[in-house]
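Every protein chain of the complex appears in place save one, which is left out.
For clarity, chains are labelled A, B and C in written order, and residue numbers in each chain start from 1.
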């Protein structure tokens, strides 16, 4: 509570020193060796995954060295190389609950240490507060004396017990992280409150979409009817129940309306029931899980993009929809109001009634024809969010972070105890001590000079890396463990 | 050929012996350190003391004899199946590659891979136990469609040399492959 | 491109002459098969080669010349060059040895007659050109006789072209007829190659081969007789089929019939695998018979049969009595367990009645047992496997009551478990949705709930009793199944063990080759690389899994987890599960 008030009182403060007040030219060409850590990466598909991938690609373009560490997916374990020598470590860690590894703060240390040492990592960048591996990585990186950055992709409430616990954990794991990146201002407020952070070390860098992937194509539309596209995982948080209310309402009123729903999930049952009950099999098409490459083909078939999420940090889906030239109708929750200017999006309250009204106004506008053409919408959206821009801003964060000192163990313990409350603080400082001892043991067992320095496959000195990557990436399954 | 000082991934020193029979026939021999007598002694003594303790408690001489037999059999099995003395990679241009590993007991197991089956020799990374290591491996073509890799044969599996050693072997193998393709 | 010359060891010290061999297409490598010594008449050589070529589908050619220096012979070079014009080749090899040098030297003459490399020019400039040649020495006999694995038959042309070594092996093996002309008979030509010694011994083998054909025909006739007998439709009526599919003796006999058919088929084994299969089956059959006869000779001495019979009846009696005691124990409070008395009594009485039936049955047939055993014992002459399978059948018959108990117990228990699971769902207010294959919540009426709960309680409180009976009889059943399983395993082992292949591997390791291995022979400067090609024998494990005769697996293959799950939910388990699934 007290902490939270502190976070609150931080708000009315004079604008702080900006990131790049003392960033001079010689720092612009400082090249970092970054390790992105998250449980969520390809082959798993989603917002976090594509964020990590695109960001890494742009950073590699700017000449940094990037490797990604995630857990093994099925038989995809070991080391793989993606485009431009982006190196991915699929570490064999036990997956506990929907693609998130079990966290014990210890068992992942040997492997992560090996990765950090052999890749000569300078900055550890962890993603997504749902990923236990990311938190472990933050912890271990601090133990090994590396600077850390954390990107939070999700919002959390404060109401129930589970969120209280998770927020406590987040407080602990972020308490000595050098910098935190949030994807929207709402998300920043949320994270500052949850982890009781100083808002100055929290930057807001929105997600981006690749505008070339999402280009409009009006010819694909069937203008004899009006198509509403919904693309999201069919889960409660995405407001599928609202959708199940909207469908019969609107289909009853407008006979020329049809829905195109892409995505898979437990709530699919609900939609199917609605479809059966109202005999809408020809007007409501459930496409099931979509590959990322198919999303655009689905989007361009529609006139309106509907997003019924109940909570969103930064809704990439609506940006994609708008980029394909659709009129976006969305709920006014989370960071969504910040994402698109009002002429591109129609915001409604998260209720069936309000959403139906919003949709009907849009439908009416479409019928009368006073709507912006897809091309114009696309032109407006195209320049808003680009990965290159995201990479530049993230680079600034790195530049700032790599200047900061790393706390020695004693200060770290003190900070833990002072920052995270007596109980959790002392528990986790104990854990930190244990981890430190464990690290010492590992260093005795396998000293750093025995770990071969990896050949750079990206970054400044990466020619041989490309060579090796060209060769090794042929191997079907490099893991022998 | 010049012998440098190499170590395996655990820091034990190994020796790489590379002799050139002709321009397109080379033989690399990685020799692991010999079975250290001290270690053998220690473990034998340990087992026997343990056995003697049991014997002391239960006045049963079968324990002692079984312990002796156990140690002997264990040593036999170890030197015959586990302990590899040296591994050899014989590459003959346009004919094939022959891997042989000879155990401490002198047993030798050899496999020969023809050039037509072989796709390439690469240095690869893998997660091994709780660390990530480099290893040299042969890619075997899939006979049906030659562009894909059917299987991977790792080299120097028992004595795991470090990268510098692997790179040396890799380079000269690539030379031969290049000139006899 | 490197030129590879596969050179037979036996020709190392041959006199000078012509090299006869085969260019392996597309691999730029030559296999030397023999050396024709001087003097010869080129025409005869060509004729001889043609006839050889017609016998063995190998394209034999004159590869070049072989000169073995002797005292007082020199200046052959010009002569050798002329030879190349006599036998026009696109590429002419001139191998030559010198005194005091182990390595050969080789010159390659392209068909336009110019030396590709010359001794003199080789002397002054570096020996890189010389290095472009590899001599691979091989042992002709071993290579001819050995079979590369994985076996890839010549007859069936697969889309992937055979690799170089395979081609070399095939060439040497096919050019067998070349080796029959030996150096003693005074033909127009004198050759050096591997000599197949001991024609005389092989005459007997020839005779045997000739004799085996009518024997085979006769036996196949007998077999067809047997099949005709088997094909009576009375034997195909349901009960007979059912019983015969359950009796492991019948299965074994049918299986043996199939074996005989393969072994005694009069036509010659075409491919290597066929031959090996035949040989394996035949040898294991012989061993089987031998063991069986051994058993018989042991069994029919100092009338062990009657002793056996005298022991058998009391044993069966004893088993029945033990069961009776067990049941009485169960009908009390076994191990202090609280069981429902009424149900306990009912079940106990039911089973006791069965045991009474059983005992009377045993006593009824006790006088005949000895004779039965005597006749059964004779079956061992057909082989140990028969004896074993009959034994397992007898065990199955003698423990029929246990089987019955087990089935009753299992059925009862299964019903209970099923009812309980569904009622437990009702108890929690859930129901199993068949369409969605999941548990939905549903609101029941009061009376449904009421009755459901009553039944649930009744089943729940009666469960321990049933479960106990089920447990005990399942354990008994498992013992029997285990015994039968062991017997089936041994029978399988005898049937499928590739004895011949193993023997071959032990006595003639080179016959079954996994691959080859090369040794670098001593090499001197100025001579090309010399390799020794040896044969890498097949591993025993791969011998087993390559030549193991396929057989029905009598033992259940389902995993331990699946088995325990079955036991828990009370499904029936059989030792012959796999077999039935295979037959139908």
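Methods note: a contact is a pair of C-beta atoms (placed from the backbone, for glycine too) under 8 Å apart; a residue touches a chain by one contact, two chains touch by 3 or more.
As a convention for this text, contacts and distances are computed from a predicted model.
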| item | value |
| --- | --- |
| Omitted chain (choose from "N-acetylglucosaminyl transferase component-domain-containing protein", "Ribosomal RNA-processing protein 40", "General transcription factor IIH subunit" or "Phosphatidylinositol N-acetylglucosaminyltransferase subunit C") - UniProt protein name | "Phosphatidylinositol N-acetylglucosaminyltransferase subunit C" |
| Missing chain: touched chains present in the view | A, C |
| Touching residue (missing chain; options A:79, A:93, A:174 or A:201) | A:201 |
| Absent-chain contact - pick from A:184, A:323, A:346 or A:457 | A:184 |
| Which of C:340, C:490 or C:542 contacts the chain that the document leaves out | C:340 |
| Candidate in contact with the missing chain, chosen from A:66, A:339, A:439 or A:454 | A:339 |
| Chain not shown, touching residues in subunit A | 1, 4, 7-8, 10-13, 15-16, 18-21, 155-159, 179, 184-187, 189-190, 192-193, 199-206, 237, 239, 241-242, 244-245, 248, 270, 273-274, 277, 310-311, 313-314, 331, 333-335, 337-341, 350-353, 384-385, 389, 392-393, 396-397 |
| Contact set of subunit C toward the excluded chain (per top definition) | 338-342, 426-429, 443-447, 449-454, 456-458, 461-462 |
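Throughout what follows, only the chains that are shown with their structure count from here on.
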| item | value |
| --- | --- |
| CA centroid of subunit A to CA centroid of subunit C, Å | 56 |
| Interface residues, subunit B side, partner subunit A - complex | 7, 9-11, 120, 122-135, 137, 139, 149, 152, 154, 162-163 |
| Touch list for subunit C against partner subunit B, complex | 1-2, 4, 128, 131, 134, 136, 159-160, 163-165, 515-518, 520, 523, 528-529, 531, 536 |
| Subunit B-touching residues of subunit A, taken from the complex the two chains share | 77-79, 89, 91-92, 110-111, 114-115, 118, 446-447, 450-454, 468, 471-472, 474-481 |
